[in-house]
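Part of the complex only, each chain left as placed.
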Amino acid sequence: MDREHIKKLLEDVQAGKVDVQAAMDKFRALPYDDLGFAKIDTHRAIRRGFPEVIFCEGKTPDQVSQIVRKMLEHTDIILGMRASEEVHLAVCEVAENVIYNPSARAIIVGNKPEPKTKGTVLVISAGTADMPTSEEAAITAEVMGNRVERLTDVGVAGVHRLLRNVEQIQKATVLIVVAGMEGALPGVVAGLVDKPVIGVPTSVGYGASFGGVCALLTMLNSCAPGMGVMNIDNGFGAGYLATLINRLAG
Amino acid sequence: MDREHIKKLLEDVQAGKVDVQAAMDKFRALPYDDLGFAKIDTHRAIRRGFPEVIFCEGKTPDQVSQIVRKMLEHTDIILGMRASEEVHLAVCEVAENVIYNPSARAIIVGNKPEPKTKGTVLVISAGTADMPTSEEAAITAEVMGNRVERLTDVGVAGVHRLLRNVEQIQKATVLIVVAGMEGALPGVVAGLVDKPVIGVPTSVGYGASFGGVCALLTMLNSCAPGMGVMNIDNGFGAGYLATLINRLAG
Amino acid sequence: MDREHIKKLLEDVQAGKVDVQAAMDKFRALPYDDLGFAKIDTHRAIRRGFPEVIFCEGKTPDQVSQIVRKMLEHTDIILGMRASEEVHLAVCEVAENVIYNPSARAIIVGNKPEPKTKGTVLVISAGTADMPTSEEAAITAEVMGNRVERLTDVGVAGVHRLLRNVEQIQKATVLIVVAGMEGALPGVVAGLVDKPVIGVPTSVGYGASFGGVCALLTMLNSCAPGMGVMNIDNGFGAGYLATLINRLAG
């Protein structure tokens, strides 16, 4: 991770440019800002070319806005997930150029970047009620520099609706497939393509859907290989993983 | 249930043909044979036109063969489910004309009847490993007098295999769809037809299939309406319910 | 599904009436209206003789009313399930002749059809608290053209209440049996009749009823064959399946 750093340090020590105590101190210098309640990894954005991401759930609006203010010293694009309207308002106090998507509960501070990848991330959702999660995935992928397409309400109950879109499906580089209830859509899609599929179960459903457990199990047990599965409602994680994969495609 | 019987009894009492004590006795006469460890409902076969069915699991081979011997006094076709090879041998000791299907673990004593219904029961299985359960369903339906067709190994991982058979699927009167692992097939089939679908989860799978629980939940949560669900591996129940439905069709 | 359509198209191509590109386009013509957030299967109502059904949970009132407005271009009866009072009000803005049943949370737009079937769907509920689900089932069956009867509060704790109604029970063509808590009623009913029984567990209960799981398991494990099981609280699915079965009876 910091092998180069260590090597340089060793050479400096050898050359007498740095004494042992100073080397020890440098070695321990923190690559993060410490706010007391949170440690911000300030090197990360530079290192990875990603925007910073804040998971807002379980943090107070005040904590989030402090983190945003600190981050803006190092970065010019920030993504906040699972953000309530209260968090949105608190962030508006400390930043300009804030966009809030209430369905996906996502905040973007700064400008969405132009797509940097050749490939396309296709986000498919089984039903209208799955859109908060599929939008979370799509926004994450967009903010991280992907070309993103969407295909909505094509659940397996009417498999012909899916098959009508088979061309668009087969042209995508990575596919994020979002489904609640019985969660069968990602497996059917994985059977139609030769590309990596990311299955995202949602908590949409009632009774024996058990808050997304049924959809999760269905995806894990899919007999169509080629799919990796995310936690229930984890659109962000799907967008992030799709980005890592899409970058490999150039 | 026996309203006719009661009415006749009351009229006989009124007419003096039967005295009160005799009426009381008749009223209590058992409509079953009691073997001590089991009570055999001997009226049932006559009343319903069904063969007698023995659930062999948890009974000793000797208990099963005693039940078969007793039943043969009242019926000429008996179906034994979940029968081990040991049970099969024990039954051969007390009955002739015994057929054993080791995959479905089913014993038939007597001759399979000719189909009595106009409609067709189509038994679809998702994979080769689901065949013990799908055969249990098919044999049950055949023995109960249905015209039965089979369609095998058409799981949703390659949805085109299913769609190639859409005509046969749409011509059936009742459909039994058997699937393990992610269990998505019955829901996809239910989306293709206007006929009742009976979903049967199987315990085929590993890991998070949890012995059929995943397939069971998938079927219960299917967003395609028109399906009733059976217990895991309950091919017999599916064949029985299909028979009740198919009879309504004439 | 559209074999006729394909055959006709092929003949038109052969006859030179349609050129290849046009055939390709037709082949891809969408049999649904796309509202962006939802795809409406407009052919379905015509094809199946069913009213359109909207599952309202997880959709905004505005989304539902847009769907209703679009559907009214193709159909004159619509059923909305799991509809809140807010959804009801939104639908009243775009449609006339709207009936709302707050207990079953069902909206009917248009006139309930006359019964088209000879057979009868009997909806039995175990307790007063199960009525939202049993009414959901009954209304669905009525709107889909069935003759429907109801039998209420006949749980197995006082099995004589059930037995008093055995004649009505045995005359029905299809039975929907709704029960929460221990969920034993459908199995007892299935033991009394020769007709298909649809078991619907409800989330009524507390403690170890686990929101309907106990009732669901009880129905799946019933030792009385002849029953198919629905998801917890899925009255709509039961009414729909009952319709498919009842139609077979003429």
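Letters A, B and C mark the chains in the order given here, with residues in each chain numbered from 1 onward.
Rule of thumb we're sticking to: a residue touches a chain if its C-beta (ideal position, glycine included) is under 8 Å from a C-beta of that chain, and two chains touch if they have at least 3 such contacts.
Owing to the predicted nature of the structure, the values given are computational and were not obtained by experimental measurement.
For this complex of identical protein chains, the structure file gives a whole-complex count of 8 copies, while the figure shows 3.
Throughout what follows, only the chains that are shown with their structure count from here on.
The two copies, chain A and chain C, are related by a rotation of 90°, based on C-alpha atoms and rounded to the nearest 5.
Two chains share more touching C-beta pairs than any other pair, namely A-B. Averaging Cα atoms per chain gives one point for each, and the point farthest from that of chain C is the centre of A.
At the centre of the protein atoms shown, by the Cα-centroid criterion, sits C. If each chain is reduced to the centroid of its CA atoms, chain B and chain C end up 26 Å from each other.
Averaged C-alpha coordinates give centres for chain A and chain C that are 38 Å from one another.
Averaging Cα coordinates per chain places chain A and chain B 49 Å apart.
Contact with two or more other chains is made by residues 192, 220-221 of chain B. Within the complex formed with chain A, the residues of chain B that make contact are 126-127, 155-159, 163, 181-184, 187-188, 190-192, 205, 207-210, 213-215, 217-224. Interface residues of chain A, counted against chain C in their complex, comprise 127-129, 131, 152-154, 158, 160-161, 164, 204, 206-209. Chain C makes touch with chain B in their complex at residues 1, 3, 48, 53, 119, 166-167, 170, 173-174, 192, 194-196, 198, 216, 220-221, 225-232, 236-237, 240-241, 244-246, 248-250.
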